[in-house]
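Please see the structure below; I have some questions.
As you look at this complex, bear in mind that one protein chain is not there, while each of the others sits in place.
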Amino acid sequence: MAVKTMIEAIRDGLREEMERDERVFVLGEDVGPRGGVFGVTDGFFKQFGAARVLDTPLAESMIAGAAIGAAINGMLPVAEMQFADFSHPAMDQIMNEAAKIRFRSNNDFNVPMVIRMPYGGGIHGALYHSQSVEALYGHIPGLTVVIPSNPYDAKGLLKAAIRDPDPVIFLEHKGAYRLIRGEVPDEDYTVPLGKAAVVREGKHMTAIAYGMMLHHCLNAADEMAKEGVEVEVVDVRTISPLDRETLINSAKKTGKVVVVYEDNRSGGWGAEISASIAEAAFAYLDGPIVRVTGPDIPAMPYNHAQEEFFMPNPEKILQAMKDLAAY
Amino acid sequence: MAVKTMIEAIRDGLREEMERDERVFVLGEDVGPRGGVFGVTDGFFKQFGAARVLDTPLAESMIAGAAIGAAINGMLPVAEMQFADFSHPAMDQIMNEAAKIRFRSNNDFNVPMVIRMPYGGGIHGALYHSQSVEALYGHIPGLTVVIPSNPYDAKGLLKAAIRDPDPVIFLEHKGAYRLIRGEVPDEDYTVPLGKAAVVREGKHMTAIAYGMMLHHCLNAADEMAKEGVEVEVVDVRTISPLDRETLINSAKKTGKVVVVYEDNRSGGWGAEISASIAEAAFAYLDGPIVRVTGPDIPAMPYNHAQEEFFMPNPEKILQAMKDLAAY
Amino acid sequence: MSTPTKQKVESGSRKAKAKQPRHEELGLGKEQLQEMYYYMLLARSLDERMWLLNRQGKAPFVISCQGHEAIQVGVCFAVERGKDWFLPYYRDLGICLCLGMTPREAMLQHFAKQADPNSGGRQMPGHYGLKRLKIVTGSSPVATQLCHGVGVALASKMKGDDEVTVISHGEGATSKGDWHESLNMAGIHNLPVIFLCENNQYAISVPVPQQVAGGSVAARGEGYGFPGVAVDGTDVLEVYAATKEAARRARAGEGPTLLEAITYRLTAHSSDDNDRTYRGREEIDMWRAKEPLPKFRQYLLDNGVATEEELAEIKKRIDAEVNDATDWAEVQPNPEASDATKFIYAPAEERA
Partner (left out) sequence: MSTPTKQKVESGSRKAKAKQPRHEELGLGKEQLQEMYYYMLLARSLDERMWLLNRQGKAPFVISCQGHEAIQVGVCFAVERGKDWFLPYYRDLGICLCLGMTPREAMLQHFAKQADPNSGGRQMPGHYGLKRLKIVTGSSPVATQLCHGVGVALASKMKGDDEVTVISHGEGATSKGDWHESLNMAGIHNLPVIFLCENNQYAISVPVPQQVAGGSVAARGEGYGFPGVAVDGTDVLEVYAATKEAARRARAGEGPTLLEAITYRLTAHSSDDNDRTYRGREEIDMWRAKEPLPKFRQYLLDNGVATEEELAEIKKRIDAEVNDATDWAEVQPNPEASDATKFIYAPAEERA
C-alpha cells in the first residue's frame, strides 16, 4: 500500500470514479486548467477534457443548482465550492432544493450529487477561508454530510458519496490536505456512509471528533495514556445522519465524554452529539459531557495570535481531558 | 391595558418606532400597499409613504444586503423576509456580512438592522412556508436571534431590536400571529434582548421552549400540575446569545429538563440548550435531558395527517414529561 | 402598469401574405387548434373548480393559471412533448395538462391525496413534478428551478441527447440572483434552453415598474448574448410561433432564447391574497377584455376552425372530466401520518 496525503487520496478517488463511470463529472470555479485552487483536480482537464471538468462562472447558487439539474437528467455531478465559506449563496439550492427533492416528490426524483467543500482553519485564511459549516448542513435531513479524517477514509468515503443516490456534502479540512498522510490501497474500495469508527480503544473516557480535530484528540489521548488514562477516540466520519449508536455505546462504556469541534461552540455539531448522549446515556455518565470548541466569535481572525486563540489544539483538549478525568 | 394579538403587538411596536425615529424604515416584498402578506405593515404605506415602506423586488439577498448598506449610512432598516423559508438566499448576506461587520472592522462599522421573518408550521404551509430557522442563525455569533412567545414580549423585544446597534433576526411564529393574545401596555417599553424568562415556577421539572412551543409547554404543565408535578417553564426569548444562566439555574433547581422545539431534532437549537445543561449542571441532574421536537424529516408536509405528525403538541410534550417524571 | 407593451415581436403575426389564416401559416391544422382550445379551456375549468373547492373549505389553498392559458398551451404545442424537459412553476397547470397530467391527477394534488403523483400530498397545490412526463419537481422558493433547468440542459448536451428544456417563471422571478446566474451559464454554454417568462404584471402586489428595472424582461436577453423576445401572452398563436423558433434554435445548437410572454393575472395571487389592496377594478376590466380564451374562441369561429356546436361539445366533455376528476379524487385515501418518514434517503439496498 502506498502512503498518500489527504489531497492525493481525494484526487485519486475522484479520478477513479470518473474513469469508472462516464456520468461522473466535476464542475466549479477554477477546477479546469488550474486544477482547483488546492489542486484536487490537477491534471483532470487534460485527462477528461473541458466538458467533464467544467470551469463555471463565479456563481455558487448556480453551481449547486445546475448540479441538481444534471443529476436529475442522468449525470453524477461532483461540484466544488472553492471554500466552504463561499457555499452560503448556495444554501438555498442545497438546503431547500437538493435536500428535499426525494422527499417532496414522494420518491419520484432523486439527486445523486456530491458537493465538495474545503473547510476549516489554522491556515491564515481569516474570516472567510477558515469556516466550519457542518452544523449548518448537518441540521438538514435529506443531506448526507461527510468529513473524513485520513486518506483511507477520504478516498473510500468520496467513492461511496459519488455512488450514493442522494446529495452528499463532502467536507475536506484544508489544514489536513497535505499534513495528514496514511496508507491507501490501490484496489477499489468504499467506506460506508453513516458509520462512525472507534479509531482508538479505551475504557476511561471517550473523545469524539472528526476531521482535523480527530488528530488533535489522538495526540491528547497519547498524552493521557502516559498518565494511565485510556481514552477511546471515536471518529464521527459521517456528520449526518449521525451514527448515534457507536457514539452512545462508547459513552456508555467509558462514562465520560469529551466532544471536540473546531467550529464556534454555540450550536456547533458537537452540541447535537452531546445532547444525544445526554438523552440516551444519562444513567451511564460519570461526569459532565465536556466540549472543547472554537470560541463564540464571528469567525477566525487572520493574525497569528488570534487564529491560534481560535483553534482547538492538543493542549486545550488535553487540559479538558485531565479536568474530566479528575471529576 | 388592551388585549392584543401577536400581530397587532408587532404592528404597533413597529409603527411606534417609525413614529419615534425617522431613520426607521421597512423594506421587503409586498410590505407596501399590500401591507405584508400577513398584514404586519397594514396601513404603513399610507401613514409613512412609499420611501419608508419600500416594496422591493423579489430578491432576498439584496433585501438583506441593502439593509446592511442603509444601516451603515445612518438608517435603521427593518427588513422583512416574507417567510423564514425564503431567507436562505440571504444567508450569505446575513451570516457572512451582517453578523461579521463589527468584528471584521474592529469596531469601526456596525449594522443596526432588524430582519423580521415569519416562521413555523401547523398552518398548512407545507415544506416552504413552515420552517424553523433559529438553529441556523443562532449558530452565528454577531447575530442576535429573538423569538417572542406573547404580544407583550413581541412588542417590547421588537422595540429593543430596532434600538439595538447590531443586527437582530426577529422570528415570529405564524401560528401564533392571531392565536396568541395578551395584555400590552400603551406606554413605551422595551423587553431586554438576551434574557430568558421563567414564565411559570415549578420545582419538579423544567420545560424549556420558545415561540409557539412555549404555549404547548404551558398547557402540558397545567396537566402535570393536576398530577402533582410542578413544572417550571422557561421562555428562552433570545435564542442567541443564549441566556445560559437562567436555563442552567432552573435545571439545577429541578434536576429534570425537557427541551421542546418545533424544528427537526438533529442540530436544532434545543441541542445547544441540552448540551449547555449537560455540561454545566451535570451534578444536579436526576434524569436524562429529554427533547420533544419535530422529526428528522426534510420539512413539514402539506397534508393534514403528516403535518400533525410533524408538529410537537401538548400531548406529545405531556407524554415526555410523564416519562421523565417517572424516571 | 396597465397596458401590455409589446417590446419586440420577432416572430408571430406576420400578417401580410394575402389572406392565409395565421394558423395555416404556422402549419397548424384544425385538429391541433381544437386541441389547443381544449387544453386552454380544461386548464381554466379545473382552475375555477379548484377555487370553488377552496371556498367550500375542501382544500386550503389554490394558486391560479387564469390569464396564462394561451402561453402555457402555445408553448407546449411548439415543442416535443414527452421528449423535451419542463421546469414549470406554480401557475403552470396548463403546461402540465398539455404534457399529460390528467384532470384526476390534478385533483389528487388539489386535495393532497396519497396518490397525488406530484408529491403524495406533501407539497402545496401547484408544485408540480412528474418524472414520466419529464416535468421536474418544483418547490416554492422562486427562481431556483432556473438553475436546475440549466443543469438538465447541460446534461442533455453532454450526453448528446436531442432535448430542449423549457423553464418557466414569473416576471418577479427575474429579480432573483438565480435567474441571472442561470441565464449567464446558459449563454456561455449555448445550452438548448427556453427561458419562458410569464409576465402577468404583478409579483403578488408588486407591479412591474417596481420589479423590473428598465421595464422589459426581453431586453435583458441581449446582455447574455442571446435573443430576448416579447410576445402577446394572450395570443396562443403568437406564443406558439415564438416558441417554435426558440425550440428550433435550441435544437440547432444556436443556444437559449429568453421569451417574455405578456399577460395579466386574472385572479388574486392565491387564495391567501386580497388583490383589492393594490389594484383597481378598471385595470382588471381592461385586461379582462383581452382574455386569452374568448379571443381564441373567436379566432376559431372566424376562421372556420370550429363551429359553435363543436365548441359546445368540447365544453361538455371538459365539464364531465372536471366533475369526474373532482368526485373521484375527493374520495381517494389521504396520506398516512406514518408515511411522513419515507423517502428521505434511498433505501439501504440502493446505497453504496
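So that you can tell them apart, the chains are marked A, B and C in the order they are listed, and the count of residues begins at 1 in each.
The rule is simple: a contact is a pair of C-beta atoms (placed from the backbone, for glycine too) under 8 Å apart; a residue touches a chain by one contact, two chains touch by 3 or more.
On a predicted model such as this, the values are computed, not experimentally measured, just so you know.
Engineer: With touch as defined up top, name the shown chains that contact the chain not shown.
Structural biologist: Among the chains that are shown, those touched by the missing chain are A, B, C.
Engineer: Among B:Arg163, B:Arg181 or B:Lys316, which residue is in touch with the absent chain?
Structural biologist: Of all options in B:Arg163, B:Arg181 or B:Lys316, contact with the hidden chain holds for B:Arg163.
Engineer: Which listed residue (B:Val26, B:Ala71 or B:Ile277) would be found touching the missing chain in the intact complex?
Structural biologist: Result: among the candidates, B:Ala71 touches the missing chain.
Engineer: Quick one: say which of B:Asp30, B:Asp92, B:Glu134 or B:Glu307 touches the chain that got left out.
Structural biologist: Checking each option in B:Asp30, B:Asp92, B:Glu134 or B:Glu307, the one touching the absent chain turns out to be B:Asp92.
Engineer: Based on the whole complex, identify which of C:Gly29, C:Gly223 or C:Gly280 touches the chain you can't see.
Structural biologist: Among C:Gly29, C:Gly223 or C:Gly280, only C:Gly223 touches the chain that is not shown.
Engineer: Can you work out which residue in C:Pro88, C:Gly151 or C:Gly177 touches the chain that's missing from view?
Structural biologist: For the chain that is not drawn, the touching residue is C:Gly177.
Engineer: Since one chain has been left out of the picture, which residues of chain A touch it in the full complex?
Structural biologist: Given the touch definition above, chain A has residues 29-30, 32-35, 37, 55-59, 61-62, 85-86, 88-89, 124-129, 295-298, 301-306, 308-310 touching the missing chain.
Engineer: Pick out the residues on chain B that sit against the missing chain.
Structural biologist: 25, 51-52, 56-57, 59, 61-62, 64-75, 77, 89, 92-93, 96-97, 100-110, 141-142, 144, 159-166, 190, 192-193, 241
Engineer: Hey, which chain C residues sit against the chain that's not shown?
Structural biologist: 175-181, 183-188, 209-216, 219-220, 222-226
In the analysis below, only the chains that are shown with their structure count from here on.
Engineer: Measuring centre to centre with C-alpha atoms, which chain is farthest from chain B?
Structural biologist: Between chain B and every other chain, the largest centroid distance is to C.
Engineer: Mind checking the centre-to-centre distance between chain A and chain C? Centres are C-alpha means, answer in whole Å.
Structural biologist: From the centre of chain A to the centre of chain C is 41 Å.
Engineer: Just how far, in Å, is the C-alpha centre of chain B from the one of chain A?
Structural biologist: The separation of the two C-alpha centroids amounts to 30 Å.
Engineer: Return the residues of chain C touching two or more other chains; collapse runs of consecutive numbers into ranges.
Structural biologist: 119, 122-123, 127, 139, 141, 177-178, 344 - these are the residues of chain C that touch more than one other chain.
Engineer: Where in chain B do residues touch two or more other chains at once?
Structural biologist: Counting only residues that touch two or more other chains, chain B contributes 61, 85, 88-89, 127-128, 296-298.
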